[in-house]
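One structure coming up, written as structure tokens, with questions to follow.
Only a part of the assembly is drawn; its chains keep their places, and the rest are absent.
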Amino acid sequence: MKSFREAITLNIPKRRAYINITPKVEECLKKSGVKEGLCLVNAMHITASVYINDNEPGLLQDYDDWLEKLAPHEPISQYRHNGYEDNGDAHLKRQIMGREVVVAITNGKLDFGPWEQIFYGEFDGKREKRILVKIIGE
Amino acid sequence: MKSFREAITLNIPKRRAYINITPKVEECLKKSGVKEGLCLVNAMHITASVYINDNEPGLLQDYDDWLEKLAPHEPISQYRHNGYEDNGDAHLKRQIMGREVVVAITNGKLDFGPWEQIFYGEFDGKREKRILVKIIGE
């Protein structure tokens, strides 16, 4: 069994953003040399998500509007977590969108359906954050 | 390490439905010959979910009502994604229910708790969709 590990570092200049990281994960897969196996991609921070969906700008805005409705950033006093912080909403938004994805590796490729792309969802940016890629297989 | 891959094809005649796919996944596991390992089951389409919960008709209706409340289909103009499409809500509902499940394989069986069943949640049906089953182990 082979294993591979890399941390991707991002620094998003605004609070929230949705970034297509598929090319970065594909680079990791190539480096790993794994042909059959599983690829785990997870946010290493708890106010961010890794999820799979469409790379369509309208949808990214829909996600942002919807998450703000389900877990609004303001007033920040509505969250008990916000004693010394202002990111209570980010911990909630991240649960909706998820922490991680597990993607099948088949014939040395990410085994995707027609529109699947891996996104990093940032809900408390303006600082360095890491995404873990862990690959196991043969 | 063994690996196994199969795509299950479904064509749901209505927009939304919740289908128990556990028997199909069990068939895949049998074919794979894997006794100890992990089984990934994911929707290959981004307006559908694979999730684990109860096979109880009342609950399936509760999920549908609840998802319609959290991300209503209509008016379709509320979603920017709906320029040429009408499935903006489906991309949101799928995030609540999730893309994938990872199930332990122990002694050649899906290592389930008492009521766990694998479901395919369709949120934009009336077309052919695929579900990926990827199994690795020994």
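We just call them A and B in the order they show up, numbering each chain from 1.
In this text, a residue touches a chain if its C-beta (ideal position, glycine included) is under 8 Å from a C-beta of that chain, and two chains touch if they have at least 3 such contacts.
Keep in mind that this is a model prediction, so the values were computed, not measured.
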| item | value |
| --- | --- |
| Number of identical chains forming the whole complex, with 2 shown | 3 |
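Criterion: only the chains that are shown with their structure count from here on.
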| item | value |
| --- | --- |
| Interchain centroid distance [CA atoms averaged], chain A/chain B, Å | 20 |
| Residue ranges of chain A touching chain B (in the complex, touch as defined) | 1, 36-38, 51-54, 56-59, 61-63, 66, 70, 96-98, 101-104, 106, 111-116, 136-138 |
| Chain B to chain A touching residues, read off their complex | 1, 3, 5, 38, 40, 42-46, 70-71, 79-83, 88, 91-92, 94-96, 98-100, 102, 130, 132, 134, 136 |
